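Removed from the display is one protein chain of the complex; every other protein chain stays in position.
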Amino acid sequence: MTAYIPFIPAIPLLSSLIIILFGRILSKKIVAFLGVGSVSLSAIITIIAGINFISSTPENGSYTVTVWNWLTTGGFSANIAFSVDALSLIFCFVITFVGALIHLYSVEFMDHDEGFARFFAYMNLFVSSMLILVLADNLLLMYLGWEGVGLCSYLLIGFWYKEPENGYAARKAFIVTRVGDTAMIIGLFLLFINLGTLNINELMQQASLKWAVSSPLAILSAALLLGGALGKSAQLPLQTWLPDAMAGPSPVSALIHAATMVTAGVYLIARTHVLFALAPAVQAAVAVIGAATLIIAGFSALTQHDFKRVLAYSTISQIGYMFLALGVGAWSAAVFHFMIHAFFKALLFLGAGAVIHLLHHEHDMFKMGGLWKKLPIIFITFLIGSASLAALPLISAGFYSKDAILWFAWSSTNGSKWLWLAAYFGAFITSIYTFRMIFVTFFGEAKTEPTHKPGKLMTIPLVVLAIISLIGGFIELPENFGHFQIFSRFLSTTLPSVQLAGESHNELLFQILSAIASLLGIYLAYLLYFKKSSFAESFSNSQLANFFYKGWQFDWLYDKVFVKPLVWLSEINKNDFVDKIYTAIAKATEFLNSLLSRTQQGRLRWYVMVLTAGVVIILTFMLNL
Amino acid sequence: MTALDFICLAPFLLLASAPIIIMLTITITRNIKVVYGFSLLMFLLSFISLFIVAPYIPHVIAPLFIIDSYSLLFLAIIIFAGFLITILSYIYISQQGDDKEEYFIILFVAALGASVLVVANHFISFFLGLETLSISLYILVAYIKTRSYSIEAGVKFLVIASVASAFLLFGMGLIYTATGSMNFKGVASALGSLHALSPILLTGFVMLLVGIGFKLALVPFHMWLPDVYQGAPAPVTALIATISKGAVLAIALRFFMDIQGFNNQAIFIALSAIAIISMFTGNLLALNQGNLKRMLAYSSIAHFGYLLITLLAGSTEGIHSAIFYIASYIITTLGAFGIISLLSVCSGNADSIDDYKGLFYKNPFMAIVMSLAMLSLAGIPLTAGFIAKFYLVLAGVKSGLWLLAFSLVINSVISLYYYLRVVTTMFTTSDQVKPSTIPLMGNLVLVVIVIGILFLGILPAWVSDIIASLS
Amino acid sequence: MNTIFYIAGAIALLSSILAITNRNAIHALLYLILSLLSISVIFYILGAPFIAALEVIVYAGAIMVLFIFVVMMLNIGLEEELENKWLKPRMWILPSIIAAILLANLIYALRVLEHQTVTPQIIQPKQIGISLFTTYLLAVELSAILLLAGIIGAYHIGKQKKKIIHRFLKK
Amino acid sequence: MVTVSLEVQILFAGLLFLIGLVGLLVRRNIIFMLMSIEIMLNSAGLVFVIAGSHWAQADGQVMFIFILTVAAAEVSVGLALILQMYHHFKTLDADALNTLRDKNER
Partner (left out) sequence: MILLYLIIILMAGGVLAWLLGKRSAISSRIISLAAVSIDLILIIIAILQNGIPDDKKWIFEYSVSWIPKLGISLHLAMDGLSLLMLFLTFFLGLIAILISWKEIQKSVGFFHFNILWILSGIIGVFLSMDLFLFYFFWEVMLIPMYFLISIWGHENRIYASYKFFIFTQASGLLMFLAILGLYLAHGNATGYYTFDYQQLLGTTYNPTIEMLLMCGFLIAFIVKLPVVPFHNWLPDAHTEAPTAGSLILAGLMLKTGAYGLLRFVVPLFPHASQIFAPFGMILGVIGILYGAKLAFSQTDLKRLVAYTSVSHMGFVILGVYAFNELAYQGVVMQMIAHGISTGALFVLVGQLYERIHTRDINKMGGLWEQVPIMGTMGLVFAMASLGLPGLGNFIAEFLTLVGTFKANILMASLASVGLIAATIYSLRIVQKVFLGKKDNDYKMKDLSIREMVAMGSLVVAIIFIGLYPQPVINTAKPALMKTLNAKQEYYQSQKVDDSVILNNRTCSPDTRKLNK
């Protein structure tokens, strides 16, 4: 009864293959149909699978379907097998559902692009890879999906390949994430060598059986996996690729660089939570990294001019929250925030994409303005998304998900007030930059005129996502506030619930505090950017702002530390000094040749002389031996 | 002289009668074709006579000659080479110069001298054989006297060869003084302990070595070789490279094995040094050579450096490998010089490697033969040279001559460069494509050579079994 | 007898040295003939009368005459200036050194024979003849062929073709 | 008869040989070179005669006769070659004979 599960990733893959092979002879309509249809079909299957799962939850919490044996040798075995549990179902749902909406949006967005078919081929391939990633029952297959999404991300960032910068951004994304991936694959080696399997369930069992808490191997392998997660999820110190990744088309940014792929790291950590639980130090590091990232990215978002870059930094920041949640052991809170974030961030990106699309590819927010009247639907949906991002109290979904994280950052056993403080401050900044965006873009005087109104294909996804962004939060309400926890209960079959340090009696206080932060942030943004306070002006010209603008100069640093040396390395020894050695040998022989050639000068007496001298030498030698 | 002696001397008598008969023919009429046909016939007859001799071996004609299976094999090689060289010579000589008929007289004398060397086991027959060969070679080298090259080569060859002969004689004299015998076996039995030879004997051996080393062109007695190779007419160069060297190697081997020279440390070290230096000098000198004949001369210096390994190995395997090596070397060298002389006929002089540019496109068959020859010289599988080198190295390492084997390997690598250069040149296109046709007999010679090279290279067991079974 | 050996030997060495140092080819050849004659004396007192005779007849008589013939033919007897140019004193240095080392080696090597003396034993021409025509018969035959080759070769190479020069090129 | 030690006799031959050798190495005139070779060959023959009389064998003298034969043949061919050489090179200078070489060789 679970045999249909492989179709979830297979259908988009098939569609992608069809488009790749026959894309040039198929009409746009068919391509669009294939592209959107395949993902929608996957979404439907996912929902069916979800219903099945809920109606008959298996005892160990997951179904596994083995398609074929991938490779078995020397004690190693990996299957092409898909495993469905609560966690993967949630991810699948987000991927296919948001994916389907974004595909739909793309049909209009990419309408006039010559790479229409190519786009859908890549997008479908991405969806398929991402589904493989989340459905994989072993880490190797997961790694396949992991790299697959990396590839698609690369392809899609560099989609408009004629601009060299896009290509560089794509390469940067691939290479930076690949650094993390390499750490991850070493982690896989370590896990396999020590635990003898890469099957996730077995692995987790073995790990908890064989390894004590804080044993070096556990710490090392968790740290290595974390490396992979950091790369994909653009966390410190591997976050630099994501802002540049905005070079891709907006639907790509929405799907890959906001909603799904970048949260693969979250998925990985959640998936291997047993391992992280065995390595508290690493788990703490996850929390700290998350906290640091969310603040750093928040500040950077505050100073960006490019519409999409603001969103990109905000994505980094929001994933920081998820990491923070993972770090403090609030697994389901992290996944919940992932889901909500996926909705509202996809919405924001699609909205931003629509704006940019309609404004002749104008990316600079400060050249927009006053759009709320001209593009009302986009404005409203964008506002809803922003509210969610800024965690506007009560009405936005983001409030519930983020609030849970803030709360657990303080209250869980792994939490601390510093983490909370960072997250709290981050929330404050979030609402500033979010509404800075709103005020700058949609209010004030109009600087650029939109060409036309968005079509239905673009607005429907926006509206759908906006609705979810509003109501999505209600599936998981705090204990003191409705105590409606369908989400975490659903997840509890897979993920352990958070352990709180003390009593939860002051949760309300925290909710109020975070509401204040959010509102204060909005007010501040209002003062600074709607009222055009001179402080905003002077701040944006300051050194500090520039520092933030440049992403805390990480790029500069990496350029100096990695890129420059690499370029230098490639410049020196271009012709391989080893070759010189062999050339020297050849030269030496030639030299000997010329030396000897001089003896062969053609004079008879010299010949006799050599002959005689030879006799003398040999004779002298032999008589004296 | 018994009847058996005469039977055993049959090849020699045939070879010796040929010059007389040719001379008589010339007195009647000067007809090159008749002389040529007769020459071929005589070589053929003497080759056949080897089979007549075969049942009676080993046979000693005291005190000068010993006809055993070893000498018979060398005789076969020499006569076979002589046959092919006759064809090449005819094609070459019939197109240039005057008084062509005498050439064949001298050719037979040379072959006779070489044959005598092969069977000699006495200083007198050694010396006379060597001189018969040398004097005929002076004449043949300078045969086309209208060319200053030929004359220069002839003069140089004569002077240096005479010096070498003088050394050889002096050395023989010293050995004779010390031992009172001129027969190899006699010398060997009079030597006493080989580990401490008396200085006079050592001096004698060194001077003897000059004579032999000169003919084999081992360093430092090698300097004449490139000049003579270059100056001599191509078939004569082939003659020097094959018959002359083969015969001298044969006697050197016989003498060295009879006296068990490898047991003396001084001789062993000296010969090893000469071998190694010859390999390196030859190959290094050949490296940048633009003249094909000179290049082959240098390469031959190296090859005879390799061949010294068989002497030093001091085993029956060494001798077998020497015979196989010399056989394959001769067939290969004949291939190379065959092409040179055939091409010299078609399109003037074909000395310079540049003359071979684009040969593959002009005459693919010739280019392939040449390539085969070069690859065989370089010791690449499928060719005779590979198996020969294999036997040689095997014999060497079996006797523990690792240093020599190692330097052979290094030298094989160096030598590759220039052998490949020839091959490469033939396959580079040149604009001036003159179609060149070779006479039928020339083609036939090439075919025989190709078959020989490949046969020895692919099915060496037959020949090596023959070599092994005879001795 | 020993005195004769020494005297003849001294003359032979001296005249040989003079032969190789002389500028004039004819003079040198005459010195060489003198050397050969004195060697023939030594042959004689060593008990080889037949060889002594041969030395005079063939070497001094025939071969040297051949030389003189060629020298005369080429008319090079009086080119002493050229020889002076060719024979610079420093050219003697290296060959002499080599010869000296060789000599030293030879002396060292010959020490073995120090106390051996030649037992005076005259070998009659008849004995040689018998040896030549029985034991070494084949060698004699071979040397006949060798001489034949020498004759044919000398004839072929030495033969000069008259150069046919076009009349316009004639001076 | 002669009672000079064998050593001295051979040494005498050796000296003659060396004189010939030096002459060969020093003289540029090809005729002198040929003469020097004759001296060397002669001295080698001398060794054989000495040794032959030492061992009381005819073989040494037989060898001398063959040396003589060969020397004669060699000289005749050599002189013929000298004639041709003079014809081609217009000189008897042995050093002038250096046209045989490749362009790479100085």
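Residue numbering begins at 1 within each chain, and the chains themselves are lettered A, B, C and D in the order written.
Methods note: a contact is a pair of C-beta atoms (placed from the backbone, for glycine too) under 8 Å apart; a residue touches a chain by one contact, two chains touch by 3 or more.
Just so it is clear, the model here is predicted, and its values are computed rather than measured.
Peer 1: Since one chain is left out of the picture, which of the remaining chains does it touch in the full complex?
Peer 2: The chain that is not shown is in contact with A, B.
Peer 1: Of A:Asp85, A:Glu108, A:Glu147 or A:Asp403, which one is in contact with the hidden chain?
Peer 2: A:Glu147
Peer 1: If I consider the whole complex, including the chain that's not displayed, which of A:Phe7, A:Trp70 or A:Tyr526 touches that chain?
Peer 2: Of all options in A:Phe7, A:Trp70 or A:Tyr526, contact with the hidden chain holds for A:Trp70.
Peer 1: Touching the hidden chain in the complete assembly: which of B:Ile57, B:Leu194, B:Met441 or B:Ala468 does that?
Peer 2: B:Ala468
Peer 1: Among A:Asn52, A:Thr182, A:Gln553 or A:Ser594, single out the residue that touches the unshown chain.
Peer 2: A:Thr182
Peer 1: May I ask you to list the residues on subunit B that touch the chain which is not drawn?
Peer 2: Considering the whole complex, subunit B reaches the absent chain at 360-361, 364, 375, 380-382, 386, 390, 393-394, 397-398, 405-406, 409-410, 412-413, 416-417, 420, 423-424, 427-428, 460-461, 464-465, 468.
Peer 1: Tell me where the left-out chain touches subunit A, residue by residue.
Peer 2: 20, 24, 68-76, 80, 118, 140, 143-144, 146-148, 151, 154-155, 158, 161-164, 167-168, 170-171, 174-175, 178-179, 181-182, 185-186, 189-190, 192-193, 566, 569-571, 573-574, 576, 578-579, 581-582
Methods note: only the chains that are shown with their structure count from here on.
Peer 1: So which has more C-beta pairs touching, A-D or A-C?
Peer 2: Higher C-beta contact count between the two pairs: A-D.
Peer 1: Could you grab the centroid distance between subunit A and subunit D? Build each centroid from C-alpha atoms only and quote it in angstrom.
Peer 2: Distance between chain centres, rounded to whole Å: 95 Å.
Peer 1: Distance-wise, how many Å sit between the C-alpha centres of subunit A and subunit B, to the nearest whole number?
Peer 2: Taking the mean C-alpha position of each chain, the two centres sit 78 Å apart.
Peer 1: As a quick test, compute the distance in whole Å between the mean CA positions of subunit C and subunit D.
Peer 2: Once rounded, the distance between the two centres reads 6 Å.
Peer 1: Pull out every residue in subunit D that's touching 2 or more other chains.
Peer 2: Residue numbers touching two or more other chains: 6, 10, 14, 20-21, 24-26, 28, 33-34, 50, 52, 54, 57, 59, 62, 66, 70, 73-74, 77, 81-82, 84, 94, 97, 99-101, 104.
Peer 1: Among the residues of subunit B, pick out those that touch two or more other chains and give their numbers.
Peer 2: Answer for subunit B, listing residues that touch two or more other chains: 124, 128, 131, 135, 138-139, 142, 145, 154-156, 159, 163, 174, 177, 199, 202-203, 226-227, 288.
Peer 1: Would you pull the subunit D residues touching subunit B in the complex into a rising list?
Peer 2: That would be residues 6, 10, 13-14, 17, 20-21, 24, 30, 33-34, 37, 40-41, 43-45, 47-48, 50-52, 54-55, 57, 59-60, 62-63, 66-67, 70, 73-74, 77-78, 81-82, 84-85, 88-89, 94, 97, 99-104 of subunit D.
Peer 1: Across the complex, what residues on subunit A touch subunit D?
Peer 2: That would be residues 594, 597-598, 600-605, 608-609, 612 of subunit A.
Peer 1: Across the complex, what residues on subunit A touch subunit B?
Peer 2: Touch list, subunit A to subunit B: 589-590, 592-594, 596-597, 599-600, 602, 604, 606-608, 610-611, 613-615, 617-619, 621-623, 625.
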